[in-house]
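Of the protein chains in this complex, one is absent; all others appear in place.
Note that the chains take the letters A, B and C in the order they are written out, and that residue 1 is the start of every chain.
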Amino acid sequence: MAATTPFRSATQRESANQLGLWTLIATEVLFFGGLFTAYVVYRFTYPAAFAAGSHRLEFWYGTINTAVLLTSSLCMAVGDVMIKHDRRRALQLCLLATALLGLLFLGIKFSEYYHMYREQLVPGINYRAEGPPQMQLFILLYFIMTGLHALHMLIGLGALTWLGWLNHRGRFSSTGHQPVVMVGLYWHFIDCVWVFLYPLLYLIPHLT
Amino acid sequence: MTANAPPVLRLVGVYLALLTLLALTATATLLPPGAWSTPISLGIATAKTALIFVWFMRLRDRPGLVRLFALAGFFWLAIFIGLALTDFLTRGWPA
Amino acid sequence: MTSYLAAGSSVRSWLCTLDHKRIAVLYLFTVTFFFLIGATAAVLMRWELLTPAGNLVTSDTYNRLFTLHGVIMVWFFLIPVVPTVLGNFILPLAIGARDVAFPRLNLASWYIFVSGGLLALYAIVFGGVDTGWTFYTPYSSTYSNSHVMVMAAGIFVAGFASIATGINFIVTVHKLRAPGLTWFRLPLFVWSIYATSIIMVLATPVLAITLVLMMLERGFGVGIFDPHLGGDPLLFQHLFWFYSHPAVYIMILPGMGVVSELVTCFARKRIFGYKVMAVSILSIAGLGFLVWGHHMFVSSQSVYAGLVFSLLSFMVSVPSAIKVFNWIATLHRGSITFATPLLYALGFIALFTIGGLTGVCLATLAVDVHLHDTYFVVAHFHYIMVGGMVMAYLGGMHYWWPKISGRLYPERLARAAAVIIFLGFNLTFFPQFILGYLGMPRRFHTYPQEFHTLNVISTCGAAVLGVGYLLPLVYLTWSFFRGPRAGPNPWNATGLEWQTDSPAPEHNFRETPVVTGPPYDYPPL
Partner (left out) sequence: MMRLFPQFATLTERLPEASSFAPRVDGIFTGLLIASAVVIVILTALTLTFLIRYRREAKVNRSAVRIATWKLETAWTAGTTLVFLVFFFWGASVYLDIKRVPAAGDADEINVVGRQWMWDIRHPDGRREFNTMHVLVNRPVRLLLSAEDVIHSFFVPAFRLKQDLVPGKTVDAWFKPTRTGVYTLFCAQYCGTEHSAMLGRIIVQSPADYAAWLAGDWKAAAAAARNTDHDLRSSGRRLFQQFGCSVCHDPDAFVHAPSLVGIYGQRVRLSDGTFVRADDQYLHDSILHASRQVVAGYVPMMPSYDGVIPEPDVLELISYLKSITPAPPAAPPAASP
């Protein structure tokens, strides 16, 4: 029953955690990868319908959201540096900023969803768009990919809250802040997913 | 690994580079669309991801093994997409 | 030192344990339970197929039976069985570690697995699923009137257990090897578990997303595989097999690792071509990702994709063939005792060879056009999965039983069981090769008269096989309570796990062992 550590040293534990999290990221790449594969296949098959679908999306929603997410990543990275210098308060501020920007991202995302609902563009609920039938495949992929991304953001926000609580209780120091590094890696990775979703969904050129 | 934390200023620099890339890819949509539009926007996305991986996720300071694992997922995804396309891109070719 | 079994006897001490050995035992009970469910379905199916007409159960029931059999056996028995039972128990011992890298994650994976299993059981009890374990759309997403959602959710959840186990083992092998235990000193079992974990981590997420897409399509009545929107049901198949073909290697690679241990131990010899064996394990894992399209030669996939996937499928057979040659070469100039584990290992080699050779038939394009989706395929993958993996699992279970239970099993009975299983297996599945060649499609509730005789033989074989499987269940249980004490190393085997007590102590080793030599370093004869 006694929870004994399998590790022989703290360094060993740290590098094991790192490796574990990077393995998780590889898993996540393949998790989103299934969707990216579906996207690539259909985009090659129905280029015109995808371009038409892309033009139904609001360019500025996507662009602003990219900027928001990049900024939140910066805050997270700075927070990581702060705790390495034992600055807990600064870390707390960074975590707060990261989380608020994450929330802002989700807010923009959901207002975009609502906008599409008003435009009758939600498959399975009120899809009534003019255009080629395959355009609905694009819109479906849009909802599934961004929805899954938003779900990961929610998990990330939960993790940030947990970090904030731990930090509040003074659990982190320059020598012990593994959770900050772990959550940071996860948060940056979700950012990267969005970095690819942005051009794939919003920036399809209209070729004639 | 706690020893060499990167200066905050460098992170801000990376952030500005990321924003520049974003501005670049957003402005590119104003240009007349062409066959190169998508490769360019995906190239920029790759560059952004590389910046995030190397600086924000500090892949630079990690041992080779971790770098290998970081790339493994993308490598496998490339295999997946590539081999799936051997089917979808060659449909309808004569036998 | 207290053994891990004596470290506590309360329910809590088991259900909240962080000890990899106890978690292995929890998994042992769970997968055995699922095996019995899957086997019951198989018995009912073979019973139904005793006559050409469908007179035992209705078509709908039969379709639910083979789906149940497939889903349970693949995801709740074959995939977890060796990694989570033998892997969990032996891996840390074999690398001289105190536990796996993330003990809490290990326990969590068992709970996740059980949750997935409960969902699957719910789907079965409340009406079953009739899609086949492959869940092909649009049948699963639109036309099936059964509990597809719950079952798919169960598999989805169980997938996370697989991923958790995979991450845990990868990190364990990288970070927790004993001092001196370099990569090329690792036992091949460790190599095989490592390679398996890589597949689990990189393939399982694709299954997860595929099931999500299918469930969304079913739930909202609109989805990306829907032909009415221009969606392509073949895309589902690509996504599904990108996981499910590598999953075949999740099911066989650990078996290969186990057999390498058994052959060396009972031939008292180093394995022939150790490095080649290790490298071929890795290359099977890698190449295994490149061949999924061979499940789609007649699906209307492009001819060129067919050519590419056929060629790659032949290539993945090469390292498998090399392994067989090396096992046999290991016997040369050995000192062979015909202990039960070796009998299982020999059975594995024979059945795996037949399974592999018939796999080559199926990789051959024109022949696959005829054989695809017939009983030939059914026989082929049972030779690999049951003839291969289950034989290896039973062999490994006997081999490490002293380490798990501290006891010996009745040797004569165990040998008899191994022989009965081998004969029963062949009697069951060999006729199915012929049935398949004659054109009997799989998943058939009723069949034309001409296939009758061979089906009767197959069902008789299944009865023998069933008896064979019950025997170890009975005598191993007996041995756990009454068997003679084993001692730390009853087989005089090499390997770190044999350098500690039986049953293994709570913290594995008194002090961290130091490794100085290659694996399988049996003294010269």
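We take it that contacts are C-beta pairs under 8 Å (C-beta built on N, C-alpha and C of every residue); 3 or more make two chains touch, one makes a residue touch a chain.
Worth saying up front: this structure is predicted, and the values here are computed from it rather than measured.
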Which of C:Ser144, C:Thr210 or C:Ser479 contacts the chain that the document leaves out: C:Ser144
Candidate in contact with the missing chain, chosen from C:Ser59, C:Thr182, C:Asn492 or C:Thr512: C:Ser59
Which of C:Tyr344, C:Phe444 or C:Tyr469 contacts the chain that the document leaves out: C:Phe444
Residues from chain C at the interface with the omitted partner, ascending: 54, 58-60, 63, 130-132, 136, 138-139, 142-145, 227-228, 230-234, 267, 272-273, 276, 297-300, 303, 306-307, 310-311, 314-315, 317-318, 321-322, 324-326, 328-329, 331-338, 346, 349-350, 353-354, 357-358, 360-361, 363-370, 372-374, 434, 437-439, 441-448, 450, 524-525
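Everything that follows uses one rule, which is that only the chains that are shown with their structure count from here on.
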Length of the line joining the C-alpha centres of chain A and chain C, rounded to whole Å: 35
Between chain A and chain B, centroid-to-centroid distance (C-alpha), Å: 15
Per-residue overlap in chain A, given as positions that touch at least 2 other chains: 15, 19, 23, 26-28, 30, 33, 37, 41, 45
Contacts with 2+ other chains: residues of chain B: 65, 72-73, 76, 80, 84, 88-89
Touching residues (chain side chain C, partner chain B) in the complex: 174, 202, 206, 234-235, 238, 242, 289-290, 292-293, 296, 301-305, 308-309
Complex contacts: residues of chain B adjacent to chain C: 65, 72-73, 76, 79-80, 83-84, 86-93, 95
In the complex with chain C, residue positions of chain A that touch it: 1, 3-8, 12, 15-16, 19-20, 23-24, 26-28, 30-35, 37-38, 41-42, 45-46, 49, 123-125, 127, 132-134, 136-137, 140-141, 144, 148
